[in-house]
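My questions all concern the structure below.
All protein chains of the complex are present and in place, except for one that has been dropped.
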Amino acid sequence: MSEHEVLLDVRGLKMHFATKSSLFSKNKGYIYAVDGVDFQIKKGETLGLVGESGCGKSTTVRAIAQLYKPTAGEVLLNGKDLTKMPAQELLAARKNMQMVFQDPYASLNPRMTAGEIIAEPMRIFQNRGLLSMSTAERDDKVEHLMERVGLSRFFKNRYPHEFSGGQRQRIGIARALALRPELMLCDEPVSALDVSIQSQILNLFKDLQQEFGLTYLFIAHDLAVIQYISDRVAVMYLGLIVEISGSKDLYKKPLHPYTQALLSAAPIPDPAVEAKRQRIILTGDVPSPDKQRPGCYFYDRCWKHMDVCKTHRPRLQETDAGHKVACFLYHKPE
Amino acid sequence: MTDEVILQVKDLKTYFTVDEGVVKAVDGVSFDLRKGETLGIVGESGSGKSVTNLSVINMIPSPPGRIAGGQVLFHDKDLLKIPLSEIHHIRGNKISMIFQDPMTSLNPFLRISTQMIETIVLHQGLDKKAAKEKAIEMLKLAGIPAPEKRIDQYPHQFSGGMRQRVMIAMSLSCNPEILIADEPTSALDVTIQAQILEIMKELTKRLGTAVILITHSLGVVAGTCDTLCVMYAGRIVERGPTDVIFSEPKHPYTIGLIRSVPRLDKENTERLYSIQGQPPNVIDLPDCCPFYPRCEKAMDICRKKYPTATKFENGRSVSCWLYSEEKK
Partner (left out) sequence: MSRKISKTVNEFNQQLKPISLWADAWKRLRRNRMALISLWIVVFYAIIALAAPILPFFDYRIQNLDHTNLPPSFRPAGQLAIEKLKSQITILKERVDSGMDTLKPDLERAEQELTVAKDELISNPENKKVYIFGTDNLGRDMLAKTIYGARISMLVGFIGTLTAVLVGVILGAISGYVGGWLDNLLMRFVDIMYGLPYMLIVIILMAMFRKEGQSSIVILFVGIALVSWLTIARVVRGQIISLKNSEFVEAARSMGAGPGRIIFRHLLPNALGVIIVFTSLSLPSFIMNESFLSFLGMGVSAPLSSWGSLVSEGANTMELYPWQLLAPAIEMTIFLFCMNFLGDGLRDALDPQSKNRT
C-alpha cells in the first residue's frame, strides 16, 4: 500500500462552551464538549468516529468545519490551519470540505426546490468570484449530480416534503458533492433512516468514495455501520478519544474497557449468537461533560480501574502498529 | 412461556382518512400471544407497527383514524367492543404500555411518587402508604439506586435511561399480564439500551408478564424475543419463532432485511446487500403485494392480488405467492 499523504490533521482540538450564568451568579459553568482530540486522516481513507451521546463527536466535526470556533487546537487541511485563516481564505478552503447532516428532514430548506438546494454551493462560490460557470452548465451539473446519487432529474423542481427520508438524504449528499470536495464530513448520515434504506445509502457512500476519490470523516453511533464503512475507527468518550485503530483490529481486539463494553452492548441480529453472549453491563449513566476531572474520565464506570486512574489522566499511546489506546492497563503513567 | 393464549388479534384493520385518500395503516393483522411470551414486531417506518399497538388497546385518535374491522380478544373479551369504563380498568392494570420517549409519557409537573402511586391506588385499591412502599420496591427491582429518596424527585432530575427504568417500574407495578413496549430503547445509547433490555427481560420473566416489543432493530429482537412478526405496509408478511426466522427466512422482505444489516461479528468486506426502492406510501394502495416493486422474485400474480398466508409447522406463517399453493 502506497504512502498516502495526510489530508486532515487535527491537533489538540478543544471546544468548551460557556453556559450562561444568571446575572447574579459569579460562577461561569463550562461544557467541555471536546477536551483535546488528535487524529489524522489520509487521502482516500475513511475514519469512523463512534461514541454515545455527550461524547463530543458531533461537536468535533463542527469544530473541524469551523461552524464553531475551536477554543484551542489546530485543524490542518492540506497542511494549512483552518482556525487561523482569514475569512476569504477560509471560504476558498471550504470548497474542499463539505458536510452531510444527520436529519434528512431538517437539513434541507423546506422552501427551496431540490435543484436549488443542490445548486446552492455553486451559487455561493460563483457570487464570491471563486467559481466561474454559466447557468446552463450549473443546471447540467445539478441534473448530473442527481442522477449520480440515484434521484431522477425530473424531480429537480420538487420540494423536500415531497421526497422520502432516504431521497432527502440523497439530495443532501448531492449538495455536498456539488463542489467536488476532497473531504466529506458526515454527521450520522444514516442514523435517521430505515434499515433497508440505510444499506442503500451506505453503498452509495462507498461507491462515491471510489469514483471521486473522497476522504470521509464518518460519525455514527451504530458500531456495525462504522465497522462496515470505515478503514480506521476512533472511539470517543466525554470529549476525548480513548482508542483508535484499524477497523478490523478494533473489533477483534478491543483494548480500552469502554470499547469492550460498547462492543458487548451492541446487539447482533442473530438469535443463536445473542443467546450465547456474555454481556458487560456498565453501571451508571453516561455522564455529562460539565466537569473537568483530574483522572481518567471513565474511572467511575470502569470495572478494571486502578488507583492511579483516579489521579492521572491517560494519554493516547501506540501499542501495536496503528493501534492507539489511552489506558493505564497498557502503559504506565508518566 | 406456556401454551395458554391470552391475547388473540384477528384480522385487525385500522384506517386513517387524510386529504389525499385513505391510509390503510393496519390492513388485516392477526397474531396470538401466549402467557409469558415475548413477541417482537419488526418493521420500518410506515409498516404500521405502532398503529397496531395503539389499536390493540383501542387508543387510536378518532378523527382521522378508525378501527375498520377485526377483533382483539383478551381472555375472550373483544377489547374493541367493550365500553370505555371497562377499558379503563384494563389499561394500566392488565395491559400496560411504555413508549419510546419517556419524557413525554411522564408528567413533568408531578413527582414520580405521585404518578406511580396514582396508578397503584387506582387499580390495586391499596392505600397511599402501601402504594408508596410497592412503588419503591418496583423502583428497586428496576435498578434505580436509592429509590426511597429518588421517588420524590421530578422527571427532569432523571437521565434518559433512568426515566425509562421508571416507566418500566410504573408499568409493571400493577403486575399486568401484558406489557406493550413501543420502541423502548430507540432513543437511548447503546450501553444504556443493554441495561434496559436486561432489566425488562429479568422483570418480565420474574413476574410472568407477556411482552409485545415493537422495534425497528433486528439486533434487539434477536436478543429478547421468542416469537417474531415482520410487518410491511400494514400487514404481517412473516411470523414465527425468532431463531427459525433468522436461520431460515422465507419472505423475500425478511431475507433482504436480514442481509442488509451490517453485522459486528462478521467481516463485511463485500458490498452490503440492499433492497432496492423505498417503503411504499400507503395511501390508496391497490390490491397487490405491496413489496412487489422491490422484490427480486416478483411474479406476475404479485402485481394483481395480495398473497394468502401459508402456514408451516411451529406456528410459522408467510404471506408470499412463492409459497402459496393457490398460485394460478
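As written, the chain order gives the labels A and B, with residue 1 at the start of each chain.
As a working rule, contacts are C-beta pairs under 8 Å (C-beta built on N, C-alpha and C of every residue); 3 or more make two chains touch, one makes a residue touch a chain.
Model, not experiment: these values are computed from the prediction.
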Sole contact to the chain not displayed, among A:159, A:212, A:299 or A:330: A:159
Which residue of B:30, B:45, B:58 or B:310 touches the chain not shown here: B:45
Hidden-chain contact residue, picked from the options B:28, B:241 or B:277: B:277
For chain A, the residues touching the chain missing from this view: 62, 65, 67, 91, 94, 98-99, 101-103, 105-112, 120-121, 124-125, 128, 140, 143, 152, 154-159, 161-162, 172, 175
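Just so we're on the same page, only the chains that are shown with their structure count from here on.
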Separation of chain A from chain B, taking each centre as the mean of its C-alpha atoms, in whole Å: 32
Sites on chain B touched by chain A in the complex: 44-45, 159, 161-162, 189-195, 198, 216-223, 242-243, 246-247, 256-258, 260-265, 267-268, 271-276, 278-279, 281
Residue ranges of chain A in contact with chain B within the complex: 52-53, 164-167, 194-200, 202-203, 206, 221, 223-225, 227-228, 248, 251, 261-274, 277, 279, 281-282, 285-286
